[in-house]
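Here the complex is missing one protein chain, while the rest keep their positions.
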Amino acid sequence: MTDYFEVHARDGAARVGELRLESPRTTPALVDDVLEDAGSLWSADRDVPEGDESTLTVLPHRAFPGGTAPEVQESFAVDYPDVDYPSVAVVSSEHATDHGTDAYAVSDVQSITGHGAALVEAVVNTRKAIPADTALLFSGVATPRNVAVLAYAGVDCFDETAAVVKGMEGRYLTTDEAYFLEDLEDLPCSCPACQQPREEFTRKDCAEHNVNALEAELGIVRRRIRDGRLRDYVEGQARHDQWLTAAMRELDSQWGYLEERTPILRDAQINAATEDTIRRVEIQRFADRVTTRYRNRFSNPLVLVPCSATKPYSESQSHRQFHDAVQWRGHLVSMTSPIGVVPQELETTYPAQQYDTVVTGRWSEDEKGFVSSVLERYLERNEYPKIIAHVPDEGYRDIVERVEEALDLEIIYTVPEGGHPTDDESLANLSAALSGELKYAKREREHNTVRAIADYLLGDGAGDDLFTDIQTTSRYPKIQVRDREDTQLATMVPQYGTLSFTLEGAKRWVDSDAPTKRVEIDGFVPHGSVLAPGVVDADEEIRVGDEVIVEGPKAFGVGRAEMFGREMQSSTRGIACEIRHVEEK
Amino acid sequence: MTDYFEVHARDGAARVGELRLESPRTTPALVDDVLEDAGSLWSADRDVPEGDESTLTVLPHRAFPGGTAPEVQESFAVDYPDVDYPSVAVVSSEHATDHGTDAYAVSDVQSITGHGAALVEAVVNTRKAIPADTALLFSGVATPRNVAVLAYAGVDCFDETAAVVKGMEGRYLTTDEAYFLEDLEDLPCSCPACQQPREEFTRKDCAEHNVNALEAELGIVRRRIRDGRLRDYVEGQARHDQWLTAAMRELDSQWGYLEERTPILRDAQINAATEDTIRRVEIQRFADRVTTRYRNRFSNPLVLVPCSATKPYSESQSHRQFHDAVQWRGHLVSMTSPIGVVPQELETTYPAQQYDTVVTGRWSEDEKGFVSSVLERYLERNEYPKIIAHVPDEGYRDIVERVEEALDLEIIYTVPEGGHPTDDESLANLSAALSGELKYAKREREHNTVRAIADYLLGDGAGDDLFTDIQTTSRYPKIQVRDREDTQLATMVPQYGTLSFTLEGAKRWVDSDAPTKRVEIDGFVPHGSVLAPGVVDADEEIRVGDEVIVEGPKAFGVGRAEMFGREMQSSTRGIACEIRHVEEK
Amino acid sequence: MSKPTPDVYEQGKGMDAHNKVMREIRSRKEASYDPHEPTRVWLDEDNTPGGVKRSLTIILNTGGCRWARAGGCTMCGYVAESVDGGSVSHEALMNQIDVCLEHEADNADEPAELIKIYTSGSFLDEREVGAETRRAIGETFADRERIVLESLPDFVDREKIADFTRHSIDTDIAIGLETATDRVRHDCVNKYFDFADFEDACAEAAEANAEAGDDADAGIKAYLLMKPPFLTESEAVEDMISSIERCADVDGCHTVSMNPCNVQRYTMVDELYFRDGYRPPWLWSVAHVLEQTADVDAIVVSDPVGHGSDRGPHNCQDCDDRVQKAIKDFDLRQDPTVFEQVSCECEGTWEVVLERERSFNQPLTR
Partner (left out) sequence: MSKPTPDVYEQGKGMDAHNKVMREIRSRKEASYDPHEPTRVWLDEDNTPGGVKRSLTIILNTGGCRWARAGGCTMCGYVAESVDGGSVSHEALMNQIDVCLEHEADNADEPAELIKIYTSGSFLDEREVGAETRRAIGETFADRERIVLESLPDFVDREKIADFTRHSIDTDIAIGLETATDRVRHDCVNKYFDFADFEDACAEAAEANAEAGDDADAGIKAYLLMKPPFLTESEAVEDMISSIERCADVDGCHTVSMNPCNVQRYTMVDELYFRDGYRPPWLWSVAHVLEQTADVDAIVVSDPVGHGSDRGPHNCQDCDDRVQKAIKDFDLRQDPTVFEQVSCECEGTWEVVLERERSFNQPLTR
């Protein structure tokens, strides 16, 4: 039972949480002033302390520093008592287990900090062993430079200690460096400690500055998590120390850990500013879904076009010009780095609508490789009577030609060498290449759009399983899906290109062959939110943002997940999902 | 004449300068309080102001905002008066010209800020038109987020204006974002303005905070320039806004502008943390010199080995093991990203000894492409009786195999599949592959080292031109080069792997066919430093850090360049080069 | 180094450049119009020396502004709405008047007391509107109380005014003075006449007024341009306040209408705007000028066009409608306390812009 910690917001592995002490504290945060250490059992026998709700008590512990042999860890392992106040267990990252406490302090922090792979392994190991709604404490390591990456990896609580120690050692910490104080001619900071003449600035002041800088950085981190944009921050911030970049990359390799914790949609921009963006869960997941779940339902030729900076693409000037030439005679698929390919039906889905990239017209080999492989997989799965590539030279044409060769296709290129897709000549070529093709109707377009989104969201074939016999009303992109009797089943949500089901839609979904994601609840009828304690079981496939079926002995409903599946299972606090519609059984 | 601005330190296009006002100001800096605007000639006729040395006077001007037609700019162009106090001319980035003032304010700043290519074009254009030792002022655009990139591009002076305006608009500026004040639950900063309850924090406070944050960031920028590490900072910082990343990349494409301003050596680490590091001048220049200037002089087989984290490589544990196996029977060339290939003689040169990369064992396609192309060019220029690749699978082997195929070579691989170069088996293979080969002597090694460094520093063939008939003394890496009569010619400087010439060495250099870099001075005998006004002419090829011949009617000397060639020509203040040895004529 | 020269450019050179550029810009627009239709017509209310009146405004299509054809004013895009090439016949112009009268009959309960005729040129220029047409129009509106006629100052002539006063119509000549500062009018607006020409026109109108005796009044309504290109917000405000004061001081000029610049397509201002080199004035600036000049001896009005849009005068979006309403209120009541009723957080931003905007960092906001 974690009575004293609750997760309020998630951004990948990072969370904004709340230490529910007498005066609550929002994490990631420094906890020096509320941490009470009952002491080490290495140096003395200790009583279990009284404890109280104003502090987080570190229960008597035997900490194993880095390098402690497994046998020693095993034989000296401590069983933590069950207490009724906020408590912390000390665990080694190599042998972490669930002790029923609210928080866990990692004993080998000094060994794992400074090494990307070690840090990631330690956090992932520990997080796997302890419940999702418990706080992870790293003592003695946080600095203004590393704390964003530590929080990004999934650490919740920190202390001033390293900042103070480094300050006393004469290191002036900023988010980018640990400057030698004696090298600084002036103090590049405006915190109170730095508001004095340089020559009067002591190491104690330096320590104070370091703590101020750390506090400020944690403020940025909390804001970024709330905004769903910590990763964007880390893609810049991590560059200031090699091991932090390594840590970010290693974490990207921990697909299972990170994917589970990454929402399927979010109201935040994705900055594609470095080569590491390609390895983001959101990007890889999109590419995966487009190439394994989505299926083209149009019988028209494929028209490959370049992406546009304006999102959704169809609102851009260039895509309007393409559209004027195509006139619903072709199936538009946009090529883009770092997303891959985006069929027109999915242009509003996350993150196709939310990413923003650096425009220089230069493609890296890795970008080309990634987009080529996505396009190749896409074309292996989807057959077209004709393929038209309406793309400029740089990057795009390269990629199309690679795939053309790899799959032995015949592709018509409509942009002359050196030309631009919006040139009159290019547009005329495009139109000519489609001459004689039939236009598809608005109805077909809309039906295919909601089916494609169903594929993308729910799984391969879901669009056909759910939406074979439908009618659509309202204007794109706010399409409403209705059955033949005019009963509404779902609505397309244009901000993220997702679907919101009605109760009737949910029932149809449950009855269909399409995979559902279910939250099993206790015998009550939820209104508004389902809290974690009310969850009996939840599919492990559930991700934050997923449409979920909520069912229990007394109720059937549909809503949106606010936790991932295993988090719902293991949490004892917090909102598991938000109910949209519910009915009593 | 720029009497009132002097450049003290350079880091690529960025400089630490000094506005020599009554109270001097170190740039990059805010100049609000010392800027006196004599006013616009659009709104009224203006007298040339009195002016004084406490302020920087903006002379009466007609500013052309972005979008002003060239004809209008031309016909309304202003001739600035020649004044004897610190003065600023307002110029449009499209039509900048030298007006003899100490500083230049760019009139179309609002149009170029926010657009990477436009910014870079504007700065490069303006910098080309105005003398090197004048300050560039961007008014009304600096924010904590963009100012590092602006300074990196070559801007010296800024003001609080944009920070204040954004603050009054309710935007809370940090180095990573422009947060909407109303979105912030707490203030992620420790500046004096932020030391109050959130609910009492007004837009005026926000403006004050923004200015504080901007000042602090400028402090970091100045420190980074002095440390020669602004680029490392920008590789992280630029990620926080797409246009800043675009600007960094566009600047990399301005090879002429950036290369001229980049020192050939520097006592600072290079962080290779992003894919953009490959495009750094230092990296490209190294690759260029290794493949066009350096020439292998050993007749032994080539042994390709992986780089090590320890620098110079020969001091690493792995390279000691390689050495124990090779025993001077092979020519060791290290393969490394993002440097390319490093022959053993050049292991101490900049930046082979100064770069530090992110260790994850993962190679990007671009890294592989770059290293392959360097290796290929290297092997086209240097022939070996035998090539041994003592490299592990990941990345390295790929690259070697690509080059093997491209050049139709036959390469012996000594590391078994899945093995590591320091495994016993690998080392035994390596030794076996070299069995029967002759060892080269220490003398040969040392002679070839100083010759290779001469090639690298001075040009193709320089090593032979200068150092055919030499002896070497002292211990590697502090080798002294002497002629047959024991007169010292040069010393190898192990920190940067460069050569310091003696007067005798300088004379030999001048007499040789090797290209020299010359600074022509007036009729005086310099001691210590040569100041810019004393320079009559200087080779445009001179870069900061270059060994230069200093000669005038009265003196012949040798020293190290502190400015690049064109800067020496056009500057009227500052140290042009440091003299090491000089003699009167 | 050159020597300091107080007047740093040649007068004619700037005009040539402006005209060349404006000609090029205007040439991109392809459009032509029916000479039998007015450019625009609408009903409104206006403050006049005789009080607030119901008005019928007519933009007459007269073949357009000759100056604009040469290049013309940097902010003006109207030319392109005129008939291509030459002049418009008497019959066509009278057809346009008929269309306007029909519009009035269809949309108003009773005839407007005030008629306003603009031509995007000069109504009193006989190459645009011949004497025959002018007189016919005078007769057409003989039953109205008041008429406003647009003209460049050169064409203001007591005889032509008498064509209206003789029907006992109070007659105002609307002159697009833009600013009282010749330098700004020439260099920023690219309008070629001087303030002295305006003063002469006012004198002519005063004479016409005297000649008309008690039958009718005649006078001048000055149109000023708030924030021409190249000026900062504070320069624009200062220039506007002094311009209003100078106009009000001229005998014969009884009304000043301040037009905040808006960004019209196919103008030099639009080119600047597109490249982030121009921002229309703040509505706070308009309000501030009206407040500051409330006590001058003239009616001062302003009717911001396109308020609240990026291309029109605007504040922060939140308060645009409120401030616009206060301005319209002031137009009718001339009571500066109306501005005390409106406030917004963005006023602080505007104050900072006034304080900090320089011509080498403008525009500071969007």
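Here the chain labels run A, B and C in written order, and each chain numbers its own residues starting at 1.
The criterion applied here is as follows: contacts are C-beta pairs under 8 Å (C-beta built on N, C-alpha and C of every residue); 3 or more make two chains touch, one makes a residue touch a chain.
None of the values given here were measured: they were computed from a predicted structure.
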item	value
Chain not shown, its touching partners among those shown	A
Given A:S139, A:S337 or A:N429, the one touching the chain that is not displayed	A:S139
From A:H95, A:R203 or A:H420, residue that would touch the chain that is not displayed	A:R203
Subunit A residues that touch the omitted chain in the full complex	37, 40-45, 47-48, 58, 60-69, 71-72, 74-82, 90, 99-100, 105-111, 114, 139-141, 159, 161-162, 164-165, 168-170, 203-204, 207
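Simple rule for what comes next: only the chains that are shown with their structure count from here on.
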item	value
Chain contact graph, described as a line, ring, star, complete graph or other shape	line
Whole-Å separation of chain centres (CA-atom averages), subunit A against subunit B	37
